[in-house]
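First the structure, which I've put down as structure tokens, then a few questions once you've had a look.
Missing here: one protein chain of the complex. Every other protein chain is in place.
Up next is chain A:
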Amino acid sequence: MIFKIEDVTVYFPYDNIYPEQYEYMVELKRTLDAKGHCLLEMPTGTGKTIALLSLITSYRLSRPDSPIKLVYCTRTVHEMEKTLAELKVLHDYQVLHLGTQAKILAIGLSSRKNLCVNTKVLAAENRDSVDAACRKRTASWVRALSTEKPNIELCDYFENYEKAAENALLPPGVYTLEDLRAFGKNRGWCPYFLARHMVQFANVIVYSYQYLLDPKVAGIISKELQKESVVVFDEAHNIDNVCIEALSVSVRRVTLEGANRNLNKINHEIDRFKANDAGRLLAEYNRLVEGLALRGDLSGGDQWLANPALPHDILKEAVPGNIRRAEHFVHVLRRLLQYLGVRLDTENVEKESPVSFVSSLNSQAGIEQKTLKFCYDRLQSLMLTLEITDTDEFLPIQTVCDFATLVGTYARGFSIIIEPYDERMPHIPDPILQLSCHDASLAIKPVFDRFQSVVITSGTLSPIDLYPRLLSFTPVVSRSFKMSMTRDCICPMVLTRGSDQLPVSTKFDMRSDPGVVRNYGKLLVEMVSIVPDGVVCFFVSYSYMDGIIATWNETGILKEIMQQKLVFIETQDVVETTLALDNYRRACDCGRGAVFFSVARGKVAEGIDFDRHYGRLVVMYGVPFQYTLSKILLARLEYLRDTFQIKEGDFLTFDALRQAAQCVGRVIRSKADYGMMIFADKRYSRHDKRSKLPGWILSHLRDAHLNLSTDMAIHIAREFLRKMAQPYDKTGTMGRKTLLTQEDLEKMAETAVQDMAY
């Protein structure tokens, strides 16, 4: 359908539109008009992605003189592919109605591991070794050397791509990662470097958050994006955590040992170069004296990760004199490692600010703050000079230099915490020195400053006023949308008691109570016998899940569950979890269904959908609070209180409830879907906790469902499932319009004009 929002003609590839999609577009359009940032909360399953894509591309078409670029950030690869698939449908529709002028170039971008088509490189098992295997074939010096020694193996795809030079371009169209690989294979061009090259020409780029937020990658990939870009962060409820993680780094004993080995190797290389090719080291020295900026003078293929500190923090000045010579720099690093080793040898937990850490480093090891700041760039320059390609083996020394650069760059928003062992396992000595970032606004600030509009959107952004404070920005629009429903297809319940009327909770003093564990188990046993197909359970943590499953196994509860449904579990091994999920889906497809045990804040809770028959019931066992004795969390809470005036309790509750909402939200992905959500903890019945849930869940949470025991919940579940099994009218009658046609929209526009006239 084609309709107008104010002066923009919107091309929407479907015949009907949900009212909330329309409103969402209106708000988005105002944001773009104002060239500002916005925060939009809309439940998943309401077609958020297509609304976003449709409006932004239509907006671009309506302003041909100042074309905007769309940078769409997703959290997972499969969301990236899904987004591009929707864009394909939209693009076809627009081309159908407007002809070739509507043609755009849209690409997905991911790591070499997901884009490479060279089978020999792909044989490497993880991302870092794939990267290294690629560099071994594409680094400029390797390629230069291969003209002399023909037995050096290069990558044909890269060679062909280089040969095509300026002509290596993607024709307009929408390219998923799969499409890129196919195109690259077909043409014989490297899809990874082609996609990287096309970033500057593409109208729409879809990639991971980190490509914009993590300075280590953003410095390479995203530095050339124009100001006239709209940046969208989809599923952005955890964006503050992504930001602080991007600027945090820690050092362990193994890191130091590895870094020392790396230095030995570097030393060895330096000696070799001195003997054979001393001129090269001298050239590097001269370059550093002249203060040539390191970034920018390297060809695309040779780049490593960029500096971990943000671009505006790095002064364009010469590298300090004491680390210009390679061997001097190695000495400085040795001293740094030694100092870090001494600091790790502590019996007590120590907490320090970066400023005091730097000053004690200066007095005890004689390394200045400015020297620290340049560590990372100096290392990068040295490794390029020494022509080191197996970068994956040099991760420890990179980590240490990252740490040095960050600690030398930022004076506030960080703290250094040294712990001799993990709080929860005091019997295992495992010293760690952590530089942790507390201020999410640091990493995202350049994005807000650089780009015209930034859209932060998700199904759960409640309370919506907290995000602008955490990220320090002023949105021009901040709104939370309700879901219009033709029927009450979600059924949230709060379960506070077991059948024996004893309260259930994962509160610290109650969680190991055998009564609670039993009641939690009995709830599931009862539920699996009445709920068809898939059931998903989320626990507050891995260790809790581990413990409770072991107890259920011993007490026979697990056996009772298995009599009804197969049991699959998320483990800390990604591969195993992926297989378990695959089996779970097959079990739901072909049998009595299955139960999936998972963890709040885990990878499954973040990225996997349990829609349709893959999830008819989700049980959230407990409130997923963070581990409140963690030193890092305490430091962050303190910082938030002092800097943003956010109370500790408020932040913790907010954080726990957004995770819970995220977990239960996995179960419903469209309006035709239905599912039940059980919050199994007595604390959810309290208003201060519950009210932090997003509006679209709260509006379905009836007062009668706020304080249930197991048997009551079973009764409600039976009723609900029976009701959902009835046929229903999809367009929505009884006065509630849930699907709008083009005529409806035109009528709405007319009345709006009339309203204005009066």
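For this structure, a couple of remarks:
We adopt the following convention: a residue touches a chain if its C-beta (ideal position, glycine included) is under 8 Å from a C-beta of that chain, and two chains touch if they have at least 3 such contacts; residues count from 1.
Quick note on the criterion: contacts and distances are computed from a predicted model.
The chain not displayed here is annotated in its UniProt record as "Probable RNA polymerase II transcription factor B subunit 1-1", chosen from "Small ribosomal subunit protein uS10m", "Probable RNA polymerase II transcription factor B subunit 1-1", "Serine/threonine-protein phosphatase 2A 55 kDa regulatory subunit B" or "tRNA (guanine(10)-N(2))-methyltransferase TRMT11".
When the missing chain is restored to the complex, the residue among A:357, A:520 or A:568 that touches it is A:568. Considering the whole complex, the residue from A:252, A:469 or A:641 that touches the absent chain is A:252. When the full complex is taken into account, the listed residue touching the unshown chain is A:549, out of A:1, A:95, A:477 or A:549. Set against the missing chain, the residues A:155, A:632, A:701 or A:740 yield one that touches it, A:632. Taking the complete complex into account, A:77 is the one of A:77, A:168, A:476 or A:724 that touches the chain left out.
By the touch rule set out above, chain A reaches the unshown chain at residues 75-78, 81-82, 110-114, 126-128, 130, 207-208, 210-211, 214, 216-217, 241-242, 244-246, 248-252, 255, 305, 395-396, 399, 402, 419, 422-425, 428, 432, 434, 436, 541-543, 546, 549-550, 553, 558-559, 562-563, 566-569, 571-583, 585-587, 591, 594, 601, 603-604, 607-609, 626-633, 636.
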